[in-house]
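Only a single protein chain was left out; the remaining protein chains are all shown in position.
In this document, chain identifiers A, B and C correspond to the written order of the chains, with residue numbering beginning at 1 in each.
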Amino acid sequence: MRRYIVAAIFVILAASLLSIPISFSFGSPIATDMDDYFIEYGQVQTAANNIVTSVVFDYRGFDTLGESVVLFCGVVGVGLLFRRLMEGEEYEDE
Amino acid sequence: MITDAIIANSPALLVMIPLIAAFACPFIGRISPAVRNIWVVGAMVLTAAMALLLAGEVFSSGTVVYTFGASAPGMSVPPDSGGIPVRIVFTVDAMSALMQIIGAITGLSIVLYSIAGDRRHTGLESYYTLYLLMIAGVMGMVSTGDLFNFFVFLEILSISSAGLIAYRIDRGVAVEAAVKYFVLSTIGAMVILVAIGIFYGEYDALNIAVIASRMQFTLLDQVALVLMIAALGMKCGAVPMHFWTPDAYSMAPSSITAMLVVASQASLYGLFRVVFTLYNVTLNAATVGWIIIVLGVLSMVVGVTMAIPQKDVKRLMAYHAISQTGYMLLGVGVGLAVLGNQSLLDAFGYVAMEGGIFHIINHAMYKGLLFLTAGAIFYRIGTRNLNRMGGLGHNMKYTMVFFVIGALAIAGIPPFNGFASKLMIYESVFMFNPILSIIAMVVSILTLASFVKVFHSIFMGPRLPEYADVKEAPAPMLIGMGILAAVVVLFGLFPGVVVDHLIEPAAQALVNQGAYISAVMGGA
Amino acid sequence: MKMSKIVRTGANILYPLVLIFGLYIVLHGHLTPGGGFQGGAVIATGVVLVIVANSYEAVTGMLQKVVFKAQESIGLLLFIGVAAIAITLGLPFFYNFLANSGSIFGLSVPFGPNHGDLNTAGLIPIMNIAVGIEVWGGLTVIILSMLSGLDRKEA
Partner (left out) sequence: MLVFGTIPYLVIVALAVIGLATVALKRNLIKIFLGITIFESAINLFLVSLGYRDGAVAPIFTDAPSTEMVMATPQALTLTSIVIGVATTALLLSFAVLIWKHYGTVDTDKIRRLKE
């Protein structure tokens, strides 16, 4: 039973994802106005030759802060998982 | 001067304060536990103050727009860009402000609760770091007006939650619950990213307002809608995708469970934001509305029926949390189903949505309170098994009072806040479809029955010999629970005030897509 | 487990080179492909190289988790700090107030092809350095934590 449900979900998912190749064409994006702005003004506004960096650290700098925070979360989480427990530290009885 | 700067930058500070506090927390934690506790509580108080300040600003003078890195916070559209926002924009409207208030109040009471509760454990500076990151994640998720930024904060929230769910690493089950939660939420977040990629490819925009103004509702948009509803529905624990909820909620420390409730509601906020602000009337409102209603009804019924036979008190409450999420989906779904029809919307649509949104804030308060009382009981007696409890009412009187307040609120008994929001849902849904309303009432009665049973088996009965010298929960725990209980009672006594000043603007903000778009794009 | 002498010597020779290459990627993030994340990851790979070549026990005295954790937090605080300076100047968070200002990293760049100057782009190089420090520390802490979590008797 479970297998059939999983299979059905996959068929639906693959079918819905297939709408992506139908609608998008590789190499000719549909709308480009925001990125044209970056390429045209990014170099002068941020004084960086690398437009990707100017997007990453200037126009979308807050995302980059968020992504550093995600890495920080991962590091703190891994540290929390591999910590040494105190002598006799018990959390549960069951 | 300084106050002006704080008010002008409050949306950024709301996220920055918990972030800076979290970054410094590993250092502070090395000094001494007391200093760390003061640091964490101080950061949380500041965050809550900032949330209230920002909410006051939003409710008095309308949507606040904050553009990161522009020459002025309101300059979301650069003059030379041809009318499109190119930077990340925080758009805080009444709905976001409401969610921020929920996060602030619940977060503050939970942190007061946990500084007492987790004193005897290791790894606490990591615990508080991740806790503060969770707060930052919730605040960012509900404030942002940018889809990719939403995804980033969603990931911050899921990674920090996953680490905290596995906090009790001496038991394999906690790690197992964390794996379940984290695998599902990672896949959910990735699915959301596919949808964001689809929007980007179609409209070359990531800002919600821009995408909303360009929305065509093509085949791709329909696929993206389905992906978004599935992923966010899973993150908020609606029924066909609910199976992580009981495990994660029951295995996490109680304070984290209460925060996970808020986290799941931030996902619910995301779902509403997508449906109402991103698509609004371009989609077939009746169909999508009915999908959400069906999800809600399934959640209500399945949640409560699964809850009744549970023996683990937190697991039982987790199933009730699923069931209560159903009420929110039902109320807002009814509002969505009549979105295109102004007369029906005025007749009962707004009331249904207000009921659903009011239930979000009520649920965060009383469910947080219930999980905290369960945690206090576990803290004192060391078991969550209902069959082994009994007679605790003699020793833990305040905890019992708080539990009763929470239980009556979740069951929808006046004069507590659950009653106020459930009544709005019953009345309005009855005008939409009587059967749905009757189901909701039956579920509410079953909830009451279930909690009467729980109350009886925890607190009533003779004093058990093994719990003869159990003490009342420590004072900071009681203060944390007391804040939530006070809010539950206040909202229950004065629902009219809350609805008029908080809930109604939030519902209007959700329905009124044009106002959201023009707030960002300057009336374009 | 200990690698052969050739591997250890090779790793010790390569490590400074990897470090310098990583720092180059970090510093030139605003001119060439790369940036803080990529450079930090390269440097962390160098640390892994040292750990793999020598045994874990031999390097634990040299590479302390606390130091890298502090490094990570400092990187993040530097990042959010430089972004927050703009608030004290009355500008929104993340405003790039150094770009085109004429002071440090403040040279202007005309539109179009040019050979690039390190002294441009305002806050971007500083943020790149901050992120580089953070990623270097963070990835190293992840590796050291996971190594310390393994049961040494099995290895």
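Here, a residue touches a chain if its C-beta (ideal position, glycine included) is under 8 Å from a C-beta of that chain, and two chains touch if they have at least 3 such contacts.
Because the structure is a prediction, the values reported are computed rather than measured.
Taking every chain of the complex into account, the chain not shown here touches A, B, C. Only one residue in the set B:57, B:93, B:125 or B:155 touches the chain that does not appear here, and it is B:155.
Even with one chain removed from view, chain C keeps its contact list with that chain: residues 31-33, 35, 37, 112-116, 139, 142, 145-146, 149-151. Although one chain is not displayed, chain A still touches it through residues 6, 9-10, 13-14, 17-18, 20-22, 24-29, 32, 34-35, 38-39, 42-43, 49-52, 54-56, 60, 63-64, 66-68, 70-71, 73-75, 77-78, 81-82.
Residues 148, 152, 155, 159, 162-163, 166, 169, 171-173, 175-180, 182-183, 186-187, 190, 193-194, 197, 200-201, 204, 206, 243, 247, 251, 315 of chain B touch the missing chain (whole complex, contact as defined above).
Heads up, the rule we're going with is that only the chains that are shown with their structure count from here on.
If each chain is drawn as a node and touching chains are joined, the picture has every node linked to every other.
Each of A-C and A-B has its own count of C-beta contacts, and the greater count is at A-B. Centroids built from CA atoms put chain C at 36 Å from chain B. In terms of their C-alpha centroids, the spacing between chain A and chain C amounts to 20 Å. One inter-chain figure worth recording: chain A and chain B are separated by 22 Å, centre to centre, where each centre is the mean of the chain's CA atoms.
For chain A, residues that reach two or more other chains under the stated contact definition are 58, 61-62, 65, 67, 69, 72, 74, 78-79, 81.
Those residues of chain B in touch with two or more other chains are numbered 19, 23, 26, 68-69. Contact residues on chain B toward chain A in their complex (touch as defined above): 19, 22-23, 26, 68-69, 78, 80-82, 84, 86-88, 120-123, 126-127, 129-130, 133, 136, 140, 148-149, 152-153, 155-156, 159-160, 162-164, 166-171, 174-175, 194, 198, 201-205, 218-220, 223, 226-227, 382-383, 385. Looking at the complex, you find that chain C touches chain A at residues 29-33, 35, 37, 65, 69, 72, 75-76, 79-80, 83, 93-94, 96, 99-100, 106-112, 114, 116, 120-124, 127-128, 131, 134-135, 138-139, 141-142, 145-146, 148-149. Residues 40, 43-50, 52-54, 56-58, 61-62, 64-65, 67-69, 71-72, 74-75, 78-79, 81-82 of chain A are the ones that touch chain C when the two sit in their complex.
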